[in-house]
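The other protein chains are all here in position, but one chain of the complex has been omitted.
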Amino acid sequence: MISGARNNPALTHPSLWIGAAMTACVVLLALIALVWTPQDPTAMEMAKRLQTPSAAHWLGTDRFGRDVLSMAMAGAAISLQVSFVAIAFGMAIGVPLGLFAAMRGGTLDEAVMRVSDFVFAFPALLTAIMLRELFGPGALNAMIAIGIFNVPVFARVTYGAALSIKTRDFVTASRLAGKSEMRIALDHVLPNVLPLLIVQATIQLSLGILAEAALSYMGLGVQPPAPSWGRMLNDAQTLMAIAPRLALVPGLCIVFTVLGLNLLGDGLRDWLDPRLRRRQA
Amino acid sequence: MTLLVLDHLVCTLDGTEILHGVNLRVKQGEIVGLVGESGSGKSMTALAIMQLLPERAQLWGQIVFDGRDLTQTSEAEMCAIRGRDIGLIFQEPMTALNPLKTVADQIAETFMLHEGFAYANALDKARAAMDRVGLEDIPATRYPHELSGGQRQRIVIAMAIACHPKLIIADEPTSALDVTTQAQILALLREITRESGAALLLISHDLAVVASMADRIAVMKDGRIVEESATRTFFGAMRDPYARALYEASVHRPVRHTDTRFPTPFFVADDCTRLYRKPRLFRADPLPVRAVDKVSLAIRPGESVGLVGESGSGKSTLARALLGLDPLDAGTITLDGVRLDPTRKQDRLLLRRKVQMVFQDPYSSFDPRRTIGWSIAEALGHLTGPVAESDRMQRVAALLAQVELTPDFAARYPHEMSGGQRQRAAIARALMTDPELIVLDEPVSALDVSIRARILDLLAELQSRRAVAYLFITHDLSLLRAVTDRTLVMQKGKIVEDGATSDLLDRPQHAYTRALIAASPDLPRI
Partner (left out) sequence: MSLLWLLRRLAGLVLALAAASAVVFILMDLLPGDPAEIMLGTNARPDTLAALRAEMGLDRPALIRYADWALGLLRGDFGRSLTYSVPVAELVWERLAVTLPLAVMAIALTLLIALPLGAMAAARRNSLTDSTIVAITQLGVAIPNFWFAMMLVLVFAISWRWLPSGGFPGWSAGPSAFLALILPAIALALPQAAILTRVMRSSLLETLGEDYVRTARAKGLTRSEALRRHAFRNALIPVLTILGLQFSFLIAGTVVIENVFSLPGLGRLVFQAINQRDLVVVRSVVMLLIGSIIIVNFCVDLAYALVDPRLRGRA
């Protein structure tokens, strides 16, 4: 049913491919930035400060004469890295927890979910403030702070979906086939929860990008001279009246990336939603 | 006088035609039954009359109600007609009421809307309406979740009849209810329509329910009325092949041979008890319910035993405990003379090799992300020794052949199969370890009647070939007579009557068995 022209995802879900294209664009730029940028994004040259766009500097320079395009590209790399690692951290802990709680049930289940509710009360920004003295400000601090907030998110999603899968008769049939709970969790529950996790991961990635930007803006994330979108916005703020361009570029980068990821997530959800699928069948 | 005329009604949904020219008449005060399988278009017909079709639908033809064509009536006028001149009763009483409003408020709304009552007066009228439908003991301030399914359906009926409509449309009003509740609700509907002189259009998949109620029966198939006549003459005069097939499938009895070679039971359960505690946060309910209360039963090889009871009687809980899916709080299970402790893994595996299960809902009994072949072979290597891949495929193909499916089904995914095909595959899966007992939990109740008969035939044939015993869980008494040798009647966690099926149904001893039999609608034999 997934194959075949009638259900070609690109045709039936425009937001899926628009989002995928936008995301691919950003990921590609970030990958390129890892090996090459037009200029060294950290090289300051006071003689060239606050230049308007030109052939040499497509997006102009900032107040230290750094090339804005190179900074934006390097910023994309950092931003994606931080949120990828943070979301991977959240999934690595949250998914097994949620799965375990759902399969076991009882008091343990209750306890795991209570704790994850509790962690929801710690927004990434406040966690980053608290962890600042422990890890020092920097990308690691941002990754851990955003990652911690993602643990309960993935635990909840996995738990909820696993509980509903667990009541289905095919899980009972699997128990009757002599399989252990652990085996059933891996053979049946996880594969059926996976589409939901992919959708959630896309959405959390976009939230991660936003959180990383806020943390860097506040000086709690990536530290200078490493370029990051949030840091660039912080620098641009005092120059708003004379060089609004400096605030526009990183801001639009964030909006583009987050929008792309959100569209991708929405598209994936529509495409994978079993209720919609049944209607198509 | 004719109250409602459907004249060549055609309806499309997203461009696909689903009603192909439906013609139907309902006279004043008449009860007309509309019968058909799922997807035949009966519910769409009801929604078309109410002009409540989804926006994706388009309608042609005429619906003349009380002298006016409803297809030409404005939405504002339709709002005045709905609830005042036509009352509608739905299938699912659990979701038909707003969970956030008291039941009396929801009935009162009808009076305020159509008869201009102030809220306080409307509440009085709502109270009276509740009394009328037999809810004298229910306070008006109750919320829907505080009522049982049958009580909620009475509330829906009270709303539908509040303004003395000329026509009541009831769409599967009892198919979500237990037999005894169903009988009460049907009696109430009959009484109310007779008393108020309203006409009733009763829509159901159940020919027996319709036959017990209607003056006239219309059979619907694929968006057409294929047979229509007065109930008196209906069963004698069926001309349409589909209507005949529907009737025959409803009264179908597979050919069975009772296997009497083995007089000694191989599966014995003694004094089985299973407690149910309401889940509460951080503590157990102090007063557990005895969901299964000291139940003993014994099953002989090749025997077919029925387990009957209404929802909540504990029959599914008992089945789960017998299969070792849930632990027993007391009692023992003995298999081939060996006492088993299902909390021990070794015993559990032994039990599962010998006792398997087929589920009610063929849609949820296969993992949508696995092929049918994978699912059928799941027990290999877990309940058996290691099995080579080629051997595995051979065994799957052999089992598929036994349930009359071609080998290529092994590579299919569940959504590529019909409900009946999935149920066959589910039977094949249960046969994988060559079990001595298969628990069949309402194995045909989710299937349409025509498919139902074929599955029953298959089960009977497998039994005579393999000498496997069945524990057949059902709420359907006519099915019991057709497929079982012996029947256990369960009520409130206890087995209240036990005997040969024909004796038990013809000469019931226990009051509960008698009530069940009295409540079960039966088709006339021709």
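Going in written order, the chains are labelled A and B, and every chain counts its residues from 1.
Throughout what follows, contacts are C-beta pairs under 8 Å (C-beta built on N, C-alpha and C of every residue); 3 or more make two chains touch, one makes a residue touch a chain.
Source: prediction; values computed, not measured.
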Give the residue, chosen from B:72, B:95, B:233 or B:296, that touches the chain omitted from the document.
-> B:95
Contacts of chain B with the missing chain: which residues?
-> 50, 52, 75-76, 79-84, 87-88, 90, 92, 95-101, 106, 109-110, 113-114, 143, 145-146, 156, 159-160, 281
Hidden partner chain, residues of chain A it touches = 118, 120-126, 129-134, 206, 210, 213-214, 217-220, 233, 236-237, 240-241, 244, 247, 250-251, 254-255, 258-259, 262-263, 266
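In the analysis below, only the chains that are shown with their structure count from here on.
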Rounded to the nearest whole Å, what is the centre-to-centre distance of chain A and chain B, using the mean of the C-alpha atoms as each centre?
-> 46
Once bound in the complex, which stretches of chain A touch chain B?
-> 1, 107, 110, 168-170, 172-179, 188, 191-192, 274, 277-278, 281
What residues of chain B sit close enough to touch chain A in their complex?
-> 281-282, 323, 325, 348-349, 352-353, 356-357, 359-361, 364-370, 375, 378-379, 382-383, 415-416, 426, 429, 432
